[in-house]
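Input: one structure, supplied below.
The complex appears here without one of its protein chains, the remainder shown in place.
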Amino acid sequence: MATERKTTSYWFLDYKKFFGTIDHKQIGMLYMMFSFVNIVFAGLLALIMRAELYNPGKDFVESRDWAGYFTVHGTVMIFFVVMAMGAGLGNYLVPKMIGARDLYWPRWNNIAFWMLVPASYFVWSSMAPIGWTAYPPNAIVLGGDKVDRWLIGLILAGTSSVIGAINFLLTVIYLRRPGLTWKKLDLFTWSIVFMAFIQLAATPVITIGLVMEFLARSLGATYFSTNAGSSPLFWQHVFWSYSHPAVYIMILPAMGLTSLIISRFSQTEVFGKVSMILSMAAITLLGFIVWGHHNFTASPNSPPGWFFTLTTFLIAIPSGIKTFNWLLTMYKGKIVVDVPFLFAISFVLGFVLGGVTGVMVNTIPLDLVFHDTYFVVGHFHFIIIGGALSAVSGAIYFIYSDMTGRMYNRKLAYAHYIFWVIGYILTFGSMNVLGALGMPRRYYDYSVLSILPNYDMIVLFNRIATIGAFMQGIAFTIFVFNFIYSAFKGELADEKPYNIAIPRLWMTDEEWEQLENMEVMH
Amino acid sequence: MEEEHEHVSGMAPIVGLSFAVTGFGLLEFSQGNYAMAFLLVGIFLAVVVGSVVKEIKKRSETVEAHEDEEVPIQFKKDPIFGFMGKKLWIWIFLISEVIFFTLIIGLSFSLRLVVDEGLGYREIAKFCGLPTDSNLFGLYPAGWVDQEGRAPHEVLDIPLTTLNTFVLITSSYTMVKAHEAAEKGDFLGKWGARNYLLMTAGIGATFLSIQVFEYVSLIINENFTVQSGLFGATFYLQTGFHGMHVLGGIIMILFMVYKIQSGAMKDSSDVEITGLYWHFIDVVWIMLFTLVYLV
Partner (left out) sequence: MTEETHEHPSRPYFKVLVILAVLTIIEVSVTYTGISEAILLWILLSLAFVKANLVIAFYMHVKYEPKPWLLYTIVFVLPFALAFPMAFFPTVG
């Protein structure tokens, strides 16, 4: 078995396969590689920014480059790292989980991936100084083609994600094995269904917004101009009505993976599976009516703040249900501690820390203070880095032996885990403190804050955050090294890489046949 | 089992990467180099058309249905979606399109509601306790007007667009007749699917030509452009996106004609899928015509 895998594991060295593959596992791996390349460079941008912030005052980054750095860091991390990773794991896992041979449209799958590559080129080459939110009038009055490149990149990425979403939905609906009813469907596939629905429903929103900005820039249309009776706040509504659902595009697959990993390593069923599915459905639908909480301070004529506060608090309920279900799964089960399990725990930790701070910024009186400070930055990095990326790393470790036929180095994986968790808690925890101390986000030189009474604390916590960021950098370097090195030189994996009852995520052929026979009997 | 199929496609990555060409086309457009922009987008369209034609040709040579054209048995048993058959994908895509056009029309109309005093929005807003003073600085003439203070019915050519509405509705009718003929298995006859499809494409092209004529006369005679305030900007956004969808629909119909001609059409579902998309464009136009031109 292992030798047979070995022969197929270096497929990507053949350029014909590398470009033209329509096999879901290989495209899934392409997505993962793409995501790794992007995370390395976007992570380097983050490290450069953190290094610059180690001391107040200018160190080595030119001030005119600063805004470009954080724009591209944010955009790339969201669209080409976390979303690409979701698509990649979905590609790799969904057909296996539902017992299908491939996705429903293998070639569209390839097209969607190769569309993402030019998209990332346009975003990387833009270095637009607009922030990933691209608020007008700044984004519209800036000359040159920087912002246009950014807009084009995101339009392409959006088109790609709609194609991917339709493909996933068709696959789950069309290609399930007989006997696999919606109720028996596993939680990761469910999470991909909801993710695909959000992509399908929310991407048109951002496409319209991006086209409006594009036309405003190139033809002088007045969609966001106060002179014409509109307002720049109009963009904020359009943008956030996409970008809040987009957050759930990133977090839902991570939730599904965490459920699976925790249940496998606790050697028991997920506690309250139906409530897990319903929670995801609630998060999906509620996610479309909470975007106003990004604009509490933006507009004197703010839309009913109480409405958005209420809906956002409501979203905390399904999130809490999920968290307690994970805890109860572990409580009921017989836990085996191994690398993927630790990363799943790290997801729960990041998710809870980010969630609690999220509820804090959702409270209008607190938001009036915390808005546009590092508190918000700490909040969403906890969710995305501490949460989503942890779960994704755990899942990659879990399926590593299946992907490459080899086993990763466990010691390096534990080192990755320790640096990773300590690193992100230090960085984003300090960011929360910094926000509470009054440090605004996106500042290049914070020596202006020396008028504040807690200035020395601000400097201290900036330094802690930088140290944490470099620990994450070390962690990720270990991860990438382990990933690549073990793919070529690791020891061959055996059938049971983990000492647990079901050492894989999907069903075996015998189990499928059992399921089909059960179906026939009914 | 894996070795039986060569899991490689030569065309797919080319189509995917050719979106970069469109990207560069848009970039040229934003910099004002329109000729270059249209050239690049044209290259992209040529790649797409070429690959689809190649694919149809390949399918016409094989006797058995293509693997991803078959609907698996399991799917037919699905309690929720089982009745849908092959056309499910277009319905899923239409979910996205419904949101897209609801938003385009809705956002434009919501801007209008605030600016335009005649529509009675302010009374409702006051009643609900919502703020109503969007026109903060009053630099623009009040109401839903262009830069010269003209209302929609003073600028837009309503008789011409009414004619255009009839044209599009008629094309919907011929499309549905094409589907009817295809379901009876009549593809190549005098009143068969192919001829009805060609008629639909022709009427669709008429619609587009009238729209282009309308645009040109608006820009040249009326000086009504994208820069004519929110009215002008949203007008071109809505009708422009609709026109692009019509163009896409025409291309799709022509692919179907080619598919019938080359003998690759095995059943009526492709005509039906094209029809669903085409009728949806018609639905969008009905809403657009009312909210943009008539109100």
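Going in written order, the chains are labelled A and B, and every chain counts its residues from 1.
Here is the rule we go by: a residue touches a chain if its C-beta (ideal position, glycine included) is under 8 Å from a C-beta of that chain, and two chains touch if they have at least 3 such contacts.
Nothing here was measured: the structure is a model prediction, and the numbers come from that model.
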item: Sole residue of A:113, A:150, A:168 or A:234 that reaches the chain not shown, by the stated touch rule; value: A:234
item: From A:201, A:221 or A:283, residue that would touch the chain that is not displayed; value: A:201
item: Hidden partner chain, residues of chain B it touches; value: 76, 80, 83-85, 91, 94-96, 98-99, 102-103, 105-107, 109-111, 113-114, 116, 118-121, 125, 130-131, 134, 153, 158, 162, 165-166, 169-170, 172-173, 175-177, 180, 183-184, 275-276, 279-280, 282-283, 286-287, 289-291, 294-295
item: Those residues of chain A which, in the complete complex, touch the missing chain; value: 201, 205, 231, 233-234, 236-238, 241, 285, 288-289, 291-292, 295, 298-299, 301-304
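FYI, only the chains that are shown with their structure count from here on.
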item: Averaged-CA centre spacing for the pair chain B and chain A, given as whole angstrom; value: 32
item: Interfacial residue positions of chain B with respect to chain A in the complex; value: 7-13, 15-17, 19-20, 22-23, 26-27, 29-32, 68, 71-75, 77-81, 88-89, 92-93, 95-97, 99-100, 103-104, 107, 111, 114-115, 130-131, 133-137, 139-140, 142, 225-227, 229-230, 232-234, 236-237, 241
item: Residue ranges of chain A touching chain B (in the complex, touch as defined); value: 16-17, 19-23, 26, 104-108, 110-115, 117-119, 121-122, 145, 148-149, 152-153, 155-156, 159, 162, 166, 169-170, 173-178, 180, 182, 200-201, 203-205, 207-208, 211-212, 214-223, 226-231, 234, 238, 301, 304
